[in-house]
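For this depiction, one protein chain was excluded, whereas all remaining protein chains were kept in their positions.
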Amino acid sequence: MIELFGVSKHFANETAVDGISLQIKRGELCVLVGTSGCGKSTTLRMINRLIEHDAGEIHLDGQPVRSFNEVALRRRIGYVIQSTGLFPHWTVARNIGLVPRLLKWPKAQISERVEALMQLLGLPLAEFADKYPHQLSGGQAQRVGVARALAADPDILLMDEPFAALDPLTRQGLQREMIELHARLNKTIVFVTHDMDEALTLADRLVVMDQGRIVQQGTPVELLREPATPFVESLLGGLDRGLKEAALIQVKERMLPFGPRLLASERIAETAPLSQALSVMLWHQVERLTVVDAEDIPVGELSLRRLLGVTAA
Amino acid sequence: MVKPLQGPNWVLLSLILLGVVAWLWLPVISLAPNRIVPGTPYTAFAVSEGGLFLALTSMLTMLMLGVAWLAWRATRKETWLALGTVGVLLALLPLWLAAAAAELAEPDLPQARITLGAAFWLLWFVLLLALIELRTRLGLSRPMGWLLLLPMMACWGLALWLWLEPLALLREYQARSEQFADALIIHLALVGAAVAASLILAIVGVLAMRRCSGLQRPGFAMLNFLQTIPSLALFGLLLAPLAWLGSQVAWLGALGVSGIGWAPAFLALLGYSLLPMVRNLHVALGAVDPAVIEAARGMGMSRRQVLLQARLPLALPVVVEGLRITTIQAIGLTAVAALIGAGGLGTFIFQGLGQAAMDMVLLGALPIIVLALVTDALFGTLSEWLRPGGEL
């Protein structure tokens, strides 16, 4: 549980963070989103004391962060950055094992953990363990970065725009993996991004920041439907919000069991977002799609009206 | 790094043609009746009328022209052939020299000596450059290149031992071989001690500068100033204080600290080595990718751990480069140390100048050049190997 009470930070002649208060529950994936310079990265880095806050209090599970030894604190918190920061002179395996080594885990335990993490993040041990960072692609490198952050099994993970430097396809893949990981590992994750779609996809709780202040926080759907200010409204997509909300809802939530009519010719996966279903309908110029499961077996039907959310059948 | 090999190899061609021109028209060796009278120069074919000798000289000329032709045709096979031929030429040169020495020897002039002429040095230099060029073209590694020099060195060793007695350089060496060994050891000791000490001082200095950034400007200003003082002037400046120190503090005097000798030489060399070392270390430690440092700190490494496990290892290749430059500079500068009685290879240079015996000067200068080249090669390879993911 991470709590910020009236936290501020000033640099030279500007205020980066201005009295923000935030509560992040255990196991929550909280996304800080905003334009450049809104203070989201600074806020993140005050949690693990890479930056010291000037005013206010930051508590971890009730204890102020200042009461911990700063180096010991950081070893309990995972940290992932945009440029990965992998040590170029160490192999992948050695990079991942960094924090366990700092904590003086026994060697056998460290290699066991490294192996497990590499498997978790889809990096086959035999192929990647002895590679050097410069031999990896962007996506692979960031996977190693995440593995490294998870190595000592911290309760909290801080991620500062980790996927921003990757190509869209890789980015999407990693976002999906992130969601799975979060579901599996149930860690508290604080995620910073300026990409709204990424924020909406990942967040349990979405926090919009602007000029060092929190403008609004809540679930993605809450913010989409009820933006507190025109700024939030435009940040969340303005008129595109319809599609953005549709992207958050899966087909299976709106589908109906088969009707008496023939199966529609075009298919859509049940886990696909509504926005994709809409796109398929537009593409094939149809109003009905057959919903299939993972094995491609029809499980239901989705009509345009159901998609739009019109309550009459 | 394998380039498609086609078309004339202009570099090799121009090099070897230059060598051939020098070989045919510039004097290759000269014969001097004694040490201080300059000798009569001979071009390659003018050395002797003997049939066997002319055949040998013609063969060498043919081989050189052969390399030129291979350079013109420059396909892969021909480049390999050229490499082999250049190696053979390098190995044959000392043997030809031995033959020439035998031809020119006059039994009634036992003091007569042979000096190497412009053509010889030029040809040798050109052939070595050609070797490097061919090695790079064929994508061979550095150690392979050194391996290729082995036959040449073997032939030189053989020739110097058995047949090149009248070579002036060899005569000079033989007349003072013990002195030479001493001078070489002192030279290396001075260089080694000065560079090592400057490395340690530089580490201390740079760490201090990083901690307290106010020290940077005055620190560098002082070092820059030191660097601009001419070496002889610096020796002069050190003379009085060190003499006083040596006379006042007994155990320092017993160690040999005085206005002349190893103490001012060491201090001056240390001073000159400090600037490149400090600058290099400063850049090396600062040039590490900031993302790595950020991640390291964020993961929970203490300042010291960041320094020892991240900054230093990553800075190492740059530091090795700095060591390379500093050592080579020190090797050259130590030559001047001879002027204040510190010994080293410079003594031969200055003695030779004083006696107008150029080969004695060479006895001092050549080893210095060789030392510098060897240092360059060794450190260069080390630096490449240390780069992250480094291969030789």
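The first chain written gets the first letter, and so on, giving A and B; residue counts start at 1 in each chain.
One rule holds in what follows: a contact is a pair of C-beta atoms (placed from the backbone, for glycine too) under 8 Å apart; a residue touches a chain by one contact, two chains touch by 3 or more.
Going forward, contacts and distances are computed from a predicted model.
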**OP:** For the chain that's not shown, choose its UniProt protein name out of "NADH-quinone oxidoreductase subunit N", "Sodium transport system permease protein", "ABC transporter substrate-binding protein" or "Cbb3-type cytochrome c oxidase subunit I".
**Re:** "ABC transporter substrate-binding protein"
Original post:
Who does the absent chain touch among those shown?
Top reply: B
**OP:** Just name the one of B:176, B:210, B:279 or B:387 that touches the chain not displayed here.
**Re:** B:176
Subject >> Omitted-chain contact residue, chosen from B:261, B:313 or B:332 >> reply: B:261
**OP:** Out of B:36, B:221 or B:370, point to the residue that touches the absent chain in the complete complex.
**Re:** B:36
Subject >> Residues of chain B in contact with the chain not shown >> reply: 34-38, 111, 113, 171-172, 174-176, 239, 243, 246-247, 250-251, 253-254, 256, 258-261, 338-341, 347, 350-351, 353-357
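By definition in this document, only the chains that are shown with their structure count from here on.
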**OP:** Please give the residue numbers of chain B that touch chain A in the complex, ascending.
**Re:** 289, 291-302, 305, 309-310, 313-314, 388-389
Original post:
Along chain A, where are the residues that touch chain B in the complex?
Top reply: 48, 50, 71-77, 79, 81-89, 98-99, 102, 132-135, 145, 148-149, 158
